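Heads up: the structure comes next, in structure tokens.
Only one protein chain is missing; all other protein chains are in place.
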Amino acid sequence: MSESEKIPVAILGSTGMVGQRFLSLLDDHPRFRVTQVLASSRSAGMRYAEATRWGLPTEMPAWARDLVVGDANALPDEGRVRLAFSALDASVAREVEATYAEAGIFVVSNASAYRMDPEVPLVVPEVNADHLDLVRSQRFGQGGIVCNPNCSTIGLVLALAPLHRAFGVEEVAVTTLQAASGAGYPGVPSLDLIDNVVPFISGEEEKLALEPAKILGTLEGDARGIAAAQIVVSPQCFRVPVIDGHTLSVSVRLAGDPGRDEVLRAWQDAAQAVPLRYTSAADRPQPRLDRDFSGGMGITIGRLRPCPVLGFRFVALSHNTVRGAAGGAIATAEAVLARGLLQGGSEGR
Amino acid sequence: MSESEKIPVAILGSTGMVGQRFLSLLDDHPRFRVTQVLASSRSAGMRYAEATRWGLPTEMPAWARDLVVGDANALPDEGRVRLAFSALDASVAREVEATYAEAGIFVVSNASAYRMDPEVPLVVPEVNADHLDLVRSQRFGQGGIVCNPNCSTIGLVLALAPLHRAFGVEEVAVTTLQAASGAGYPGVPSLDLIDNVVPFISGEEEKLALEPAKILGTLEGDARGIAAAQIVVSPQCFRVPVIDGHTLSVSVRLAGDPGRDEVLRAWQDAAQAVPLRYTSAADRPQPRLDRDFSGGMGITIGRLRPCPVLGFRFVALSHNTVRGAAGGAIATAEAVLARGLLQGGSEGR
Amino acid sequence: MSESEKIPVAILGSTGMVGQRFLSLLDDHPRFRVTQVLASSRSAGMRYAEATRWGLPTEMPAWARDLVVGDANALPDEGRVRLAFSALDASVAREVEATYAEAGIFVVSNASAYRMDPEVPLVVPEVNADHLDLVRSQRFGQGGIVCNPNCSTIGLVLALAPLHRAFGVEEVAVTTLQAASGAGYPGVPSLDLIDNVVPFISGEEEKLALEPAKILGTLEGDARGIAAAQIVVSPQCFRVPVIDGHTLSVSVRLAGDPGRDEVLRAWQDAAQAVPLRYTSAADRPQPRLDRDFSGGMGITIGRLRPCPVLGFRFVALSHNTVRGAAGGAIATAEAVLARGLLQGGSEGR
Partner (left out) sequence: MSESEKIPVAILGSTGMVGQRFLSLLDDHPRFRVTQVLASSRSAGMRYAEATRWGLPTEMPAWARDLVVGDANALPDEGRVRLAFSALDASVAREVEATYAEAGIFVVSNASAYRMDPEVPLVVPEVNADHLDLVRSQRFGQGGIVCNPNCSTIGLVLALAPLHRAFGVEEVAVTTLQAASGAGYPGVPSLDLIDNVVPFISGEEEKLALEPAKILGTLEGDARGIAAAQIVVSPQCFRVPVIDGHTLSVSVRLAGDPGRDEVLRAWQDAAQAVPLRYTSAADRPQPRLDRDFSGGMGITIGRLRPCPVLGFRFVALSHNTVRGAAGGAIATAEAVLARGLLQGGSEGR
């Protein structure tokens, strides 16, 4: 596809950690082409290369360097883009994303503002792409908002979805060991993560408790709502001295009392459609060695064994700023495209 | 008490990490005086200062420098010590500790060899000092063996004991974030703990699953056995880039459905006799800030809240080489002394 | 000395990292008693325990918890204190410290504002306590200002001073590996110090280049100025993932071509008056093992060997927030007291 045929997209919150991941992952994307980068008014008017403290080991894409940063709080330019990825701070996301959606733009958001909004689909595309149909009846006119779950939720849901489909997930006790990049830059002070771990991440446990049930829920018959799954999640979140990669220690109670082989088979079957792998190595998954599986979009699961309290225990790991943020949002946008929700014009919607 | 009145003690495995803690903590101890340091035959005959790669920030005690290291595998010298602390490797502990006990020496061991032996008390002195009476009927003649629990078990049991006494603990799901010092030196390679965590510690989960029930169990009427408590523990152990301090993420099901205030009160009541504190800070306990509470002998608990799966969730932290190893063993030896089990002569036993 | 006989002191910038060290080190100080804690207007009016995110492993002193934080920018209360320790940010230190000094208060400052002021002594008390006499002719009336050097400078000067006295130091090439606590809290983002080092600390190299020559300089005959020493310093500063303890890699050219033994003897002689030790261990000093030498006030030197370029090479280490900040400032205040510069009244000055 020639560059001019690609869909022009905007990145809201383009200068932060997740914004940078969006630009990096959209470099040479087959269907999307970044034409606008937006950030706070403080950066507006600067060249992207000036406005950004690039923090990825890969180079800033050459085409991004000279893009002029726009003001995310200004009204979107009429017709310049049809799709926007949002990596905005929670504090401004609610208003800006609504403004964009009302201007007819399809917003795929990494922010938490609309995740639990009953009109807004919360999507892990391999798991519940059908929920995307909710946008047809959203209040935002020609535009729409779709949300990416919290970075920890995504890993948990990718591991649980095959089990929920096969057996039904009833109860989950999960302890997370989350990477520093999840807090952005500057984010977590180094004094908190040298020779230390921190047993608290503001707002995180609430998200981990609520989001899985919505994602694993069922689209109602009229595609106007989601019936949440009956899953109880008890989370404890830690920040640990890791750059990228959230590790989850999971105990789960499944319906129907399946055996270990059946659980493994459920994951194996899912691996056809999802970049999911089970490792039998005794000491894996580990963030440094497993986070880049499948370009950072994959999930690695290990240490499945009986849990004398809930039934099964395992450890899962996924990349929090690729799979858990920018990469996940791009995959969702691809699903939006595949479902014909981004045709342009009202008929397409 | 003059030095000559103190009880002469030996340290088995004196050159390793925990051995060093023993020497450091016994410096100026009111009742014990280290007169013998023992290690593998490789170190035997060397001065302690030569044989040891001292790895503590505090200085090696001056009196220890010129002690000549004895061979732990040789027969103990008749009558030189009445008490020995063991920090031996699991591989040799079983045989050496038995040899010492059979020679009439009271061994307080940090090794796992005899922990689940039905004749051997497994003691956290603030919790089950009464179990020490088991030694009176041990097979080792004039000597005896008492075990210190695993370093993670101790923190868990200190947190659970007041709840078990007050309500009864039924089920526990625990994820540990364990410090590198728990593996000794050289121990965990740095390549495993830079930008990484490891979801496995060999043998650790088995210990954490079994030991609490024994410690929280009841001494049988004839003081010849322990009836284990009916507690189910489901553990997942991680190694994290922390020097000292094991952090525990705990979900617990208690009998009788107590309220949050009752749980807090149980801990508060226990704090009379145990160096236990509850912190209401949202992001504590943290290893670097809380491990040295009460000279490293204390436990800090925080984040108590409802767990929708098991009832309550909290985070606990204790120092793994002080409270969890050398310091705990010394406290146990003090309890042994207080109970009159170390009088010398058979009448004392 | 009873509490009421102690000198009442204020801490400017009391809630930050260095401020906390001041409070911690002044707990039970034989001559000083903290009666005022001051901070930015944001904290003013709050209890100290509320205003402060305490970040030390030792507990906040009980007497500090209920002190009401004063506004550092307000005029000092007449006569409440005669001495103030300043841990203010560079941005406000210049003005606030002058205001305090002009109000008749003796300010011992950890900020850089006045360090290179020709009227202000820059003091490492074991090295150049005689420079303190400069304050008698300062422009601040009854009060005065004395500065503590930069945290890296202090370690370097403690190592060089004995060599300068014995032989003359001519040229120094120094690479620093500095701890995160030097930047305060929140300070350095963890994303910069996990699996990483940073080859730049803003403003640090300028200080390290200039301060040693002033400290090692000579008080002029009339005690109205300092003739800087003729020492050329070439610095490169790194931030490394260490909590406390700055490590210095030093190459030095000495006058008179002394031998290795003479250099060692110069340090050994100095060790009578300074908490300085030379270690012959091949792999020391190390921050975690050596920073707490002499309560954090000491300097540990090692690896002395010929440098084929400048003559000698060695590695030195000192604690940056104790020796290099609060502890050093307190030692300087003790020297001020010992020299009779804090008698109260103009006659004392």
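Per-chain residue numbering starts at 1, and chain names A, B and C are given in the order in which the chains are listed.
One rule holds in what follows: a residue touches a chain if its C-beta (ideal position, glycine included) is under 8 Å from a C-beta of that chain, and two chains touch if they have at least 3 such contacts.
Predicted, not measured: the structure shown is a model, and the values here were computed from it.
Screening C:A90, C:V232 or C:A338 for touch with the missing chain picks out C:V232. When the full complex is taken into account, the listed residue touching the unshown chain is C:V198, out of C:M46, C:M60, C:V198 or C:L264. Only one of B:A180, B:V252, B:I299 or B:L342 touches the absent chain when the whole complex is considered: B:A180. Interface residues of chain B with the unshown chain, by the touch rule above, are 55, 180-181, 185-195, 241-243.
In the full complex, chain C contacts the hidden chain through residues 171-173, 175, 177, 192, 194-200, 209, 232-234, 236, 238, 240-243, 247, 249, 251, 253, 282-289, 302-303, 307-310, 313, 315. Seen across the whole complex, the unshown chain contacts chain A at 55-58, 194-195, 243, 288-292.
Note that in this section only the chains that are shown with their structure count from here on.
Between the Cα centres of chain A and chain B there is a gap of 43 Å.
In whole angstrom, the spacing between the mean C-alpha positions of chain B and chain C is 41.
Computed from the mean C-alpha positions, the centre of chain A lies at a distance of 47 Å from the centre of chain C. Counting only residues that touch two or more partner chains, chain C has 55, 194-195, 243.
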